[in-house]
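Shown here: the complex without one of its protein chains, the others still in place.
Presenting chain A:
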Amino acid sequence: MANDSDENKPTSTAAMTEDDLLLQDQQLKQIEDEQKASPLVGDKLPFYALAGLYDPVSAITFFTKANELAAIYSDIRFIRGDGNCFYRAVLVGIVEILMKDRERLIKFIDTGREWMAKLVKLGFPDWTCSDFCEFFIEFLEKIRDGKYTEAEVFQNLNDDGTANYLLMYFRLITSGFLKDNCEEYAPFIAEGMTLQQYCETEIEAMWKEADHLSIMALVRATGIRLRIQYMDRSEAPNGGYQHDLPDEADNVTPDITLLYRPGHYDLIYRNLVAQ
């Protein structure tokens, strides 16, 4: 669960024979089948479920940290590790907020329309791009108009086709934000690639993991406050290291908190009683 698919995909350095291609297809299929064994978006589980993933003896560092975090966080939603986990966790987090906050929902629908026009202006292919934006806007409108129960919303978020169409909206606005702020972000792109190429190959394509630049872009494009709680091997006290975006502002409650384990993001919820 902690590894996303791209790490497992074989990267070829030389020309492959047809047999190699066939074998690669079979291996990819196997990885895909393993991923599909877990839901795209898990049910909300007590945070202790995380500690249960680690052996108290052989993985003592992670086990201890998971228990420390359980003092602060009450629940966790596991997200499928398919390379989309960052975008999916944000999608689910935002939809949960919008289901409870009508004013914000209406504003988000308006922003969706603004983005659709802006993306076309930025040079995105018109109707293929609008297709994803319209789909996302319609989904939010159905929530606004009370056409979906909460259970139905989560059914949609767990249906491959629907969920991945919704997710594409987030990939497109991430890419759109970077292209719109090209001068500011171009210096962060690795040499040998233009910002345009980076957006097309790393963000707009499905199943590609988000890196720091795309995370920043999505946070700013959506206007959310995001906290990333790191669960790595460092033995930091009090639950470990966390990072707030877009700015490190003390005492600002984030809208969404993600748990980062090497190569993977899950959605976590603060323990409201402890606050």
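Here, contacts are C-beta pairs under 8 Å (C-beta built on N, C-alpha and C of every residue); 3 or more make two chains touch, one makes a residue touch a chain; residues count from 1.
Criterion: contacts and distances are computed from a predicted model.
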Q | Among "Ubiquitin-conjugating enzyme E2 G2", "LSM complex subunit LSM3", "GPI transamidase component GPI16" or "RCC1-like domain-containing protein", UniProt-listed name of the chain not shown | A | "Ubiquitin-conjugating enzyme E2 G2"
Q: With the full complex in mind, choose from A:I60, A:A117, A:M193 or A:V252 the residue touching the hidden chain.
A: A:M193
Q. Out of A:E18, A:D33 or A:E103, which touches the unshown chain?
A. A:E18
(Q) For the chain not shown, which residue from A:K65, A:K179, A:K208 or A:H264 touches it across the whole complex? (A) A:K208
Q) If the missing chain were put back, which residues of chain A would it touch? A) 6, 9, 11-16, 18, 21, 124-125, 127-129, 131-132, 159-162, 164-165, 168, 172, 193, 197, 200-202, 204-208
